[in-house]
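With one protein chain withheld, the remaining protein chains of the complex are depicted in position.
For subunit A:
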Amino acid sequence: MATLPMDIINDVFLRLPATTLVRCRALSKPCFSLIDSPDFATSHLKRTLETEQHLMILLQSDRLLRTVRVDSPDKLSDVESPLPTGGFTEVFGSVNGLIGLTNSPVDLSIFNPSTRKIHRLPIEPIDFPQHSITREYVFYGLGHDSASDDYKVVRMVQCKRKDGDGGYPFEIKVFSLKSNRWKRIHLRSEVQILVTNSYYNLTYRSGNGVLAGNSFHWILPRSEGYIESNTIIRFDLASEALGVLSFPEVLYYEDYMDIAVLDGCLCLMCYGDFSRVDVWILREYGGKWSKFITVVPTSETVVSLEFVRPMIYSKDRRKILFEINNGKLFWFDLASKSFEALGVKGYDEGRPWNVEIVVSSLVLGCKGDPRRAPEKRMMQKGNKRSDDFLSKGFKLKL
């Protein structure tokens, strides 16, 4: 029987999720080099983005990372935590199969849960002394800059002590994966004045930047008596400039507002009085906002709405997957306006979970963490015999 030519195998591999590809990589030499090639990774990513196949939901709670396929929610898998113990890890951002992890504002990483490849960012200290910042009020963003085809991480920190000019200074730094370096961003004066005018208290997860139109977005919330109106700031990944995004005036004085992205479109969620949430949508970046849907709690399934975030559409576009409150997932039927729990088995509802939608990709490569490799080899030998054997070799050759 004739062997299948490599380009058919290529075709078949392109349809597989990244987790399977990591296993297929160990099959034989041709597969190894195929899956390792950057061209393959690029075509694979392109394909999964276009076909919206193999989408996963990532759940994170402290050091626990779990993934579940959107199309088969009964299979929950654990992902080994890539970070060492200690600290409390939070996930911020998900793009092209990568997630951002923050152990602390100075210790960030980019991680691919499919291939388990992690890239630790260089430790980047904050200019302000530790007591002048609030760890929970740090802004993060992880995204892909289509202009430079680069993955970037943004971190913004505000100092709670006024400076000489009477403002609360902001520090903005951007990390580029290509250069593997952090860079400070300087603000234009009008933006500077705007953002340093007040000290912003961020609410639950509102420090995580939302990616749309090649920019990150965060809400600078209003605060009764202190800050008059809400502002949406945006960080353009290409020009690396901070600016402002316009939105309907009627929402300027909303007390609780969140921002999210659904199918590439920005959404604003306004919690009127916790008994209903209005969702506005910006269908075309740079266009006009329109009211999209109103979500109301139903007495049986969803009792209260403290945090509502649309994640993705169902395949037939008739439902939207929402994250509600502390990481509970529901399908919202657009026609009947009813909720149906996603039904992930074995998912500890008692814990609060951070949720992200993750694409299946080979971005960052399949390599094991190269820093662990010699360690692992030592481990594999597991015994002193081979160790002394190695060291003998070491003496003679190196």
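The rule is simple: a contact is a pair of C-beta atoms (placed from the backbone, for glycine too) under 8 Å apart; a residue touches a chain by one contact, two chains touch by 3 or more; residues count from 1.
Note that in this section contacts and distances are computed from a predicted model.
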Looking only at the UniProt record of the hidden chain, which name from "Cytochrome c oxidase subunit 3", "SKP1-like protein 21", "Palmitoyltransferase" or "Mitochondrial import inner membrane translocase subunit" is the right one? "SKP1-like protein 21"
Which residue of A:Val12, A:Ile193 or A:Ala238 touches the chain not shown here: A:Val12
Which listed residue (A:Arg23, A:Lys46, A:Arg135 or A:Arg351) would be found touching the missing chain in the intact complex? A:Arg23
Mind listing the subunit A residues that contact the chain we can't see here? 1-5, 7-9, 11-13, 15-17, 19-20, 22-32, 36, 76-85, 120, 122-123, 180, 365-368, 370-398
